[in-house]
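Following this message is one structure expressed as structure tokens.
Missing here is one protein chain; the remaining ones are kept as they sit in the complex.
Let's look at chain A:
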Amino acid sequence: MQVETTRFGSLEIEDDKVISMPEGILGFAERRFILLNPPNLGPFCWLQAVDNPNLAFVVTDVENLAYDCSYKLTEEECCALELGEDGKVIYLLIVNMAAEPQDITVNLRGPIVLNPDRLIARQLVMEGESYPLRHPFFQIRGN
């Protein structure tokens, strides 16, 4: 399938690579995304809406951070993500880009949890001090 993107032009994507987000990303109506991991982007991936060329987020795997951020899923969420017994998930953090690298932040309060086997994802909302909305990206990567 052909996916049009504003930033990266037209992309040919296999149909079985489409991630379904039945509840979308808060504030946006789009429900289908693709996750792209170009080798030249380092720890950054790029989450592109399939049905809106202009809508894309820069995301990074929480594993890339030197920050102990533990997320726990509720039963209802495991069910919605169609997680099996030992279901593994990936937590993607939305990156807020900035012209100055030290101003780049990641959102620990609203991680996107992805079931990589079923390609179902959902944005969580975490209450509490340990999940800041804007955490400096370069700082938390350490050194």
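Here, contacts are C-beta pairs under 8 Å (C-beta built on N, C-alpha and C of every residue); 3 or more make two chains touch, one makes a residue touch a chain; residues count from 1.
Heads up, the rule we're going with is that contacts and distances are computed from a predicted model.
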Listed names "Hydrogenase formation protein HypD", "Translational regulator CsrA", "ABC transporter, permease protein, putative" or "Multiple sugar transport system substrate-binding protein", matching UniProt entry of the absent chain: "Translational regulator CsrA"
Sole residue of A:Leu11, A:Val58 or A:Leu119 that reaches the chain not shown, by the stated touch rule: A:Val58
Chain not shown: contacting residue from A:Gly84, A:Pro101 or A:Pro116: A:Pro101
Contact set of chain A toward the excluded chain (per top definition): 7, 25-28, 40-44, 55-58, 74-76, 94-99, 101, 104, 107, 109-110, 123-125, 127, 133-134, 137-138, 141
